[in-house]
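Taking it in order: structure first as structure tokens, then the write-up.
Missing here is one protein chain; the remaining ones are kept as they sit in the complex.
Labels run A, B and C following the written order; every chain starts at residue 1.
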Amino acid sequence: MTFTPRIGVYICHCGINIAANVDVKAVAKFAARLPGVAVARDYTYMCSDPGQALIKTDVAELNLNRVVVASCSPRMHEPTFRAAVAEAGLNPYCFEMANIREQCAWVHPGGEAATLKAMNLVAAAVAKATHLQPLETRQVPVTPAALVIGGGMAGMQAALDIAEAGFQVTLVERAANLGGHAAHWHRTFPTLESVAALVKQLVDRVRAHSRIQVLTEAEVLEVSGYVGNFHARVRHPAGVADIPAGAVVVATGFEPFDARRKPEFGYGAYPEVITTPDFERLVASGSVRVNGHAPKQVVFIQCVGSRDQSLGQPYCSRICCMVTAKQAHLVREHLPDAQVTVFYMDVRAFGKGFEEFYDRVREAGVVYRRGNPAEIIRRGERVVVRAEDTLLSEPVEVEADLVVLAVGMVPRADTPALAGLLKLARSADGFFMEAHPKLRPVETAMAGVFLAGCCQGPKDISETIAQARAAASAAMIPLMRGRVTVEAATAFIDEELCAGCGQCAAVCSFAALALHPVRGVMTVNPVLCQGCGACATACPSGAINVKHFSFPQVMAQIGALVDEAVA
Amino acid sequence: MTRPAALVIGGGIAGIQAALDIADAGFKVYLVERSPSLGGRMSQLDKTFPTLDCSACILTPKMVDAGRHPDIELFTYAEVTGVSGEAGRFQAQIKKKPRYVDVEKCRGCGLCAEACRLSGRIASDFNAGMGKRAAIYVPFPQAVPLVYTVDPEACVYLTRGVCGKTFKCQEACPSDAIDFTQKDEMVEVEVGAIVVATGFDVFDARRKPKFGYGVYPEVITTLEFERLASASGPTLGKIALNGRRPQKVVFIQCVGSRDKSIGVPYCSRVCCMAVAKQAHLAHDRLPGAQITVFYMDVRAFGKGSEEFYDRVRQEGILYRRGNPSEIIRRGEHVVVRAEDTLLGEPVEVEADLVVLAVGLQPRPGAEALAGMLHLKRDDDGFFQESHPKLRTMESGVPGVFLAGCCQSPKDIPDTVAQAKAAASAAMILLAGSRREHLEIEDLRVPAL
Amino acid sequence: MLQIESRPFALEHGLFACIQCGKCTGGCPMALKTKLSPRTVIYRLLVAGNGFDLEGREELWDCTTCSTCYSRCPKQVNPMEMIIALRGAFVEKGRVHPNVKAAFESTFRHGNPLTMPREERRAWAKDLSVKPFETGVEYLYYVGCTPAYDPRGQQVARALVRVLQAAEVNFGILGEHENCCASEVRRLGEVGLFEMLVEENTGLFHELNVGQMFTTSPHCFNVFKNDYPKSGMQVQHYTQVLAGLVERGALKFTGKLEKTVTYHDPCYLGKHNGIFDEPRAVLKSIPGLKLIEMDRSREKSLCCEGGGGRMWLEGTNPNVRLAQLRVQEALATGAEILATACPFCLLTLDEAVKHVQAEEKIRVMDIAELAAAAL
Partner (left out) sequence: MNAVIPVENGDVLAAMRGFLRQLLETGVVEALYVPLENGEAIVPALVAAPAQLAGANPLAPVMPINGARAVSALTNKQAPAKIGAVLRACEMRALVELVKLQQATLAGVVLIGVDCAGTYEVAEFVKRRAWGGERLSEYLSAAREGRDPLIEGITLRPACQMCVQPTPTGADIQVHLLGADLTRGIPVTLRDEIAARLGLSAPVGETADRAVVVEKLIAIRAQVREKELTAIKERMASEGGLASLFAACLRCHNCMTACPLCYCKTCLFKTAAFEHKPEHYLSAARRKGATRMLGDTLLFHVTRMNHMSASCVSCGMCTSACPTGIPVGAIFSAVGGQVQSAFGYTPGRSVDEPLPLITFLANEWAGIGEEK
């Protein structure tokens, strides 16, 4: 037998939020006349218990099979009403909502505009309701384990948190040892602790942890699956392992900027010119000496490879200012009678205790000169840093027997490759792109894949740790839940129409679409699909539909709007 | 045993995020907010840097999610008055202040506010004092919960004992929700972990008299600018001072930051970009206006920040290096007096709008809370983390974690990251107490 | 009073991108000896509100347009172009040095800034069998004014012709029809005259449908390559052509040249166009020749003060001459020959050698001459 819609329509007053500008009674009367509508009512607060009860009794007594509520934004109460409809014994997707508060009452004060628009939106909602189909949401079990890529501080901290919470973790590191860049660092800023000690702390805890499996000299070859059920193939000295994981944390870090790309500073040509990482090793070795003797004149140059569009490095590397301040301090410590000059553009001492440390360093006699040096040239035994002191407005030449270039952070060379492997997006600066710059800083567009540390952008140690633990928190949620809910309103392909052109796959942010190797048509992975509909709009053949937003449903909605059923 | 639960103190973005993470992981969360609505400082912002997302548009959904999360119990307009016990087993006393409105009945229709005798006569602190509301109010339309509150300092009845013959508000209320008999209500909850996310206060620009804030109407703060620029603000997004569109706008950075003279040695971290963003908005909304920014160092360090700073300058906004020394009145205008340190000359810049980039301060309540929870505070008055590098989200008190600006100034992404980090730390603690319920069969990686 | 509307000017030239880091002034060779400070000029323009007085800013004529400022700027601001534009404001008001005026007039009348008659433009080659360029000939050799007229420059052109003929390169010249490339005219801010010459020259090239062209001077090379409207025409500096010939084995040196040589990178070859290796490749291919580098080489090469119209202007501080500093640097390396590949560098450095009385210690030679000597 054919389906005959019996729709119940409920118009909410929302106190006066809606009723003040929308003639709710009129809208209800109008709705009652629409095709397929069995009953239309208005009520002060549909979201209230009596309001929801109204729906349930009508469904029972008038055996409604579709429900439309016209009230606030679905963001607010769609879950509420879906639950109510479900309790009434209907499929929750047999419910449609019209937003007559934010979209009508609140934006069209006065006159009857709001009421007419409300009627149109209700008509559209009803038209769609007649085409609604029941949908089932599925729950997928989750592998209670995580894969962490990168064994630097970020990776180790994330691994520790997840393991501490009771889950198995596999930590994959390219190098032979854990620790990453920090392992080569001497002291922290602004507290001048031994970094080696901090790193060792973490390494020991990681190594000792029963639930953490460390794979060094290892490389992730392939990651398949989806949130809750990833499978990674990892090459390591003993062979290739298949690692199951419910979540993946990417913590692959950064590379220091190659100072040779600024030839005017002669790095590599002048032994007197070194980089900040070089200096860490130098000072860690105990004696700060250049060509055998202790430097008397030390110059630091900031923003080498940062804030520099001429090199395609427009961004600030965030840590160099404080690294420089710290190293300047260390020079004063090791070489009390050395003169220390720092050339800067802006001193970015923004973290907790940073400004205070910067004050301290200046007060200790380090000369900060505002200017970005133009070049370094040789003059006899020494090199000469040529710059303009922009506060004197004079060109100056500062002789030096040690120059330290504060090199910035750049994305690792293998970032694009890994991005391809995990289907991650990258931001304009080349680092991995987070799902939302403000509110989802560790998530990615790929559900179940999270970012930690400098692979997402330059950070200092404390920010790295904080972000690593944040990523751990995000990763733990599905693991602790034990199952992930699969979106029911996903895309599906009409293979009769699909020409397999792949434009849909190109616009999908979730890698949910792939070409079927044999049938030559596209296929949707319903677990990866988030139902955003980008594919449907890209498909010229109309071969892709999104459940709950299918062509007939949306066309009916549009039809109702353009036909101005309000006549 | 009772289900493991966490207490989150503070309903700003940090508290909301921490609560959501912990609750999403399946733990019970009690979220306590002292003001009538969730949202905190972020809800007062217009746009966010450097992406220019509308702040409300990205925050409201999170507020809604927290508001209707089955595992989050909201205590708005409430305060934590006492905490005892230790990690894994804290008892927290929560005082629910009387709203004089029945939360269950109120549907937020607003008839009461319209009816109130003081309608449109009480300065709205949400609008930084620039807008007016009634004595019964919601701070802003997207408030969560959308429930009205009687302002005890303003309400005629509560302050004088009488309000005409009848209560206008009560008459107006369709669901008879207004109840002047309400008293403080104490609730005790047992939690395994506590996340402190009490946020910050803005520096009081009156403490720098040389800028004449409070004296010259042309001189406002960055927070006030946010409300002026906000479409939901008192001017509906028109940047105007008593109706006039400013044409000469000056921003002054580091007001109440990097300033030992007033005991604020630290950098507030967000002001540089806030100013860059506001300068852009001013350029956008005040066609032809001359916009000058006085700075000492431009600290555009975040992802995309330097790029945004580049863009803003190229819109024609003039950055002048120098920390102005005073603002004086000269006829129509005020005049900003400073040295332009790049010219090496003293300069005077006329302005009809001066925006002071006020820094971030510890909350006045921080001291009391520190006492209650035995938290240490740093020299600046923010809560002291237990380790500046590895444990910025831990307080040193087992089971008590820190999130957001109560530990030190932060921008939104850093706040959210730290909130999630605190959540992670809390979850580990809570998970321990329910590990057995989790039925995790210890999944070994295939032998290698 | 010489007012310009500074705000539109600043916006048009992207000066608001400047973050006042001073890299330009710090590297500016003229800042060493004159008041010229690109960073300060930019800032003055930015803070000027809307009117900026150029009066008394004679230092703007000191700029040699060596492009050190632009090549170093982290925010891709171009102070050099700004200065050229500001010179334009002087020119509009006819406020230019008599020498410059003369150069403009001569360029307008005779197609060269050297007040030389057009008829004599091919005099340098009369005893050489150089065919006039016509459609079908592979390369146009654009000689340029200085190599065509200046006795020292002519030696370079003649040497180059001998090398090219030895390598059997199919090329021709324009002779009397050759016209000034107007590079210097542009740097001196004479936009109108520049555009006129661009029109004439592109017209001529199109008519003869020139496919490939090379020049003696990096200045001509640069202006054709970067300032002329884009066309299919491929422009090279002769050192690129020679390097190509050497690589393909089409140019072989039978002679030997037992000399220690150091090479001075001309700004318009190096900083402007990133051509550092080809000239060195040619030098290295000369048997017996030992190439040693000065400290200031490649990107750091010190300008000789010959560019940006400075061939006609003493500048505000004639007492210090960069060319002389440069020669000192060359001497310090112990080289017997200071090689370069630009007529302007050649002249300024030659003069500098005389000034410091180093004639018997070191000789200034163009790469073309060295190559010819080794044939």
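We take it that a contact is a pair of C-beta atoms (placed from the backbone, for glycine too) under 8 Å apart; a residue touches a chain by one contact, two chains touch by 3 or more.
What you see is a predicted model, and the numbers here were worked out from it, not measured in a lab.
From the options B:L52, B:V187 or B:M296, the residue with contact to the chain not on display is B:L52. When the missing chain is restored to the complex, the residue among A:A183, A:L311 or A:L497 that touches it is A:L497. Residue in contact with the omitted chain (choice from A:V107, A:L392, A:A417 or A:M555): A:M555.
Even with one chain removed from view, subunit A keeps its contact list with that chain: residues 425, 427-428, 433, 496-503, 506-507, 515, 520, 538, 540-542, 551-552, 555, 559, 562-564, 567.
By our rule, only the chains that are shown with their structure count from here on.
Note on chain placement: the centre of subunit A and the centre of subunit B lie 23 Å apart, centres being C-alpha means. The set of subunit C residues that touch two or more partner chains comprises 19-20, 75. Looking at subunit A, one finds that residues 307, 309, 346, 390, 393 touch two or more other chains. Those residues of subunit A lying in contact with subunit B across their complex are 13-17, 44-45, 48, 75-76, 79-80, 106, 143-145, 157, 161, 164-168, 170, 188, 190-191, 193, 198, 201-202, 211, 213, 215, 236, 238-239, 241-244, 307, 309, 314-316, 318, 346-356, 359, 390-393, 427-429, 431, 436-442, 456-457, 461-463, 465-474, 476-477, 480-482.
The touching residues of subunit C, counted against subunit B in their complex, run 7, 10-11, 14, 16-20, 43-44, 46-47, 49, 75. On the side of subunit C, the complex with subunit A involves touching residues 19-28, 31-32, 37, 39-40, 68, 71-76, 295-296, 298-300.
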